[in-house]
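Below is one structure, written out as structure tokens; comments come after it.
For chain A:
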Amino acid sequence: MRPQRTINRWATGLAAAAVALAVSGAAAQAEPQRGGTLNSTLWPEPPGIVIGINLNAPTLLPSTKIFEGLLTYDFQLNPQPMLAESWEVSEDGLTYTFNLRDDVTWHDGEPFTSQDVVYTLTEFIPEVHARSRPTFARAKVEAPDDHTVVLTLEEPYGPLIRSFDAIGAPIVPEHVYAGSDIRENPVNRSPIGTGPFKFSEWKSGEYIHLVRNDDYYLDGRPYLDEIYYRFIPDSASRALALETGQVQLATQNDIELVDLGRLEAMPHLEVTTKGWEWGAPISWLEMNHRREPFGDVRFRKAVMYALDHAFIRDNIFFGYAKVPTGPIHSSSPFYTDDVVTYEHDPDKARALLDEMGLTPDGDGVRAEIGLLGLPYGELWDRLSQYIKQALGEVGVEVTLEASDVAGWGSRIANWDVDMSTTYLTTLSDPALGVARSYITDNQKKGVLFTNTAGYSNPEVDRLFAEAASEPNHEKRLEMYHEVQKIIADEVALAWLAELQWPTVHDAKLKNVVRNGLGPNDNFAEAYFEQ
Partner candidate 1 sequence: MSFLKRFAENRGALLGLVILAAIVFVALAAPVLSPTDPWATQGRPLLPPGSDFVLGTDMLGRDVLAGIIHGARISLWIGVLSTVVAVVIGVSIGALAGFFGGWVDDVLVRVVEFFQTIPSFIFAILLVAILTPGLTSIVVAIAVVTWPPIARLARSEFMSLRSREFVEAAVLSGVSRGRIMLAEVLPNAVSPLIVMGSLMIATAILTESALSFLGLGDPNRISWGYMIGAARTVFRQAWWLSVFPGLAIVLTVLAINLVGEGLNDALNPHLKGRIGLER
Partner candidate 2 sequence: MNAITTTQPLVSIEGLTIGLPFGGDRARAVDAIDLSVHRGRVLCVVGESGSGKSMTAHAIMGLVPRPLKVDGMIRYGGENLVGMPAARHRRIRGSRIGMVFQEPMAALNPVMKVGKQIEEVFRFHGVPGPHDARIVALLEQMGLPEPELLRHAYPFRLSGGQRQRVMIAMALALDPDLLIADEPTTALDVTTQKQILALLKTAQAERDMAIVLITHDFGVVAEIGDEVAVMQHGRIVERGLVSEVLGNPQHDYTRTLLAAVPRLEPNPSTKPAGAETLLSADRVTKVYASRSGFFGPRREVPAVTDATLSLARGETLGIVGESGSGKSTLARIIVRLLTADSGEVRLAGVERNLLELGHRELAPLRRRVQMVFQDPFASLNPRRTVFEIVAQGLLAHGTGRREARRRVEELLDLVALDPAVADRYPNAFSGGQRQRIGIARALALEPDLIVADEPVSALDVSIQARVLKLFSDIQHRLGIGLLFITHDLRVAAQVCDCVAVMQRGRIVEMGTSEQVLFEPRHDYTQLLIDSIPGRGMLSAHTGSRAK
């Protein structure tokens, strides 16, 4: 298993979500209506819109309307049909058989067949899709006929069944890509997929325009005529555009959290935090264990005690966050709250620092350290400022270090930093999204998204390794609970917040968030209430 991780806004994960979610309201709704133009914000402007070649968050939103996977997933991350009508997993978990729809055509009119799937999984993904490359390297892919695809594994691999969505395995047309240099293929600027919307135009600096695929295989769908993804670099402008009704959809980090309360109160807008179950992003303060005093667990505990997590949740994330307890997201089935917790207690923090011998000097300063904040805008600046202030109260003087994204990434990857803030998607299986930040093997200098903090505990390494290859779910649970206890007690990282990304949309826009993919669904069902 290769570590995969993102510094960006979103990444996919493959474990079942344990959070109980209200059933989507789709069934209860009135008859959907045809027509209408959806304007959505999109920021920043993506580098490209072919999933796999690009995996940036802004690539995914428009691209998932054009490309489809074999499957899609509901809020509980149960597989649902998309290009595959039905599927079957053998008893031994080594053979996956997919029965494809026979009424699907590509946007250029060519028929969709199993050859496209084979090409995608054996050529396209291994070549360009850095994130799914290791997953599909485990499988042999064959097409016994035009509408059947069989994957064969050498040993069971649980997460595989949740790897067939449009993001993890977008099916691309073989007849367009075969034999070409995939990355340089000119079709990448006007991609051809099977989805409910076709690419129409990309106006640099302004918008990406998608139009209805009139030959879509589901009757009467999609309902919308067209979608504009508009690049609006300024968050205040994005909020204003939602208010004035110029755009009807914004998601993830598009809207400053401070604006949400106001927008939520507006009758024509709705806000939901559903639809981002896979990402399960956690923000933390990463301390470089290789440097003093961070190697001392007492210092790390003191930092946790010094921080008021409730304040962070309420005043920095404006309530769009939860207080984390450890490395695993509370929405994960492997989560336990039976761990050491750290209530805000500056006195305890001071006591721990005293115990370490870090006593205040004449100015009340016990230690001076640097903090490299995530350069993602004003919210993260404020988080850094709060940390500076909170640690300052217990005598730890923090110097904020500014940087742009490039410098930030380089310094963290090269361990050239005291403390840094970040947030990462922990994905749905700890084996994929959690272990990478804590296991000793994954300390790889120069590579971001690894165990850059430098935490190392042989017991933790052992537990993560065994849990990954343990077929028994109960046993896995036990091991992950044990891991959480150890890591939380040793404060491998100072977790700050579980992020709750909001999706804001016009109240008339229905079926926006109807499954676990949220705004990255294909929007075949989305419609405007007249």
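Keep in mind how these were chosen: all candidates are chains of the complex that A comes from, given by their letters.
Criterion: contacts are C-beta pairs under 8 Å (C-beta built on N, C-alpha and C of every residue); 3 or more make two chains touch, one makes a residue touch a chain; residues count from 1.
Since the model is a prediction, treat every value here as computed from it, not as a measurement.
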Quick one: in this complex, who touches chain A among 1 or 2?
1
Candidate 1 touches which residues of chain A in the complex?
234-236, 239-240, 256, 258-259, 262, 315-316, 373, 375, 377-378, 381-382, 384-386, 388-389, 392, 399-404, 407
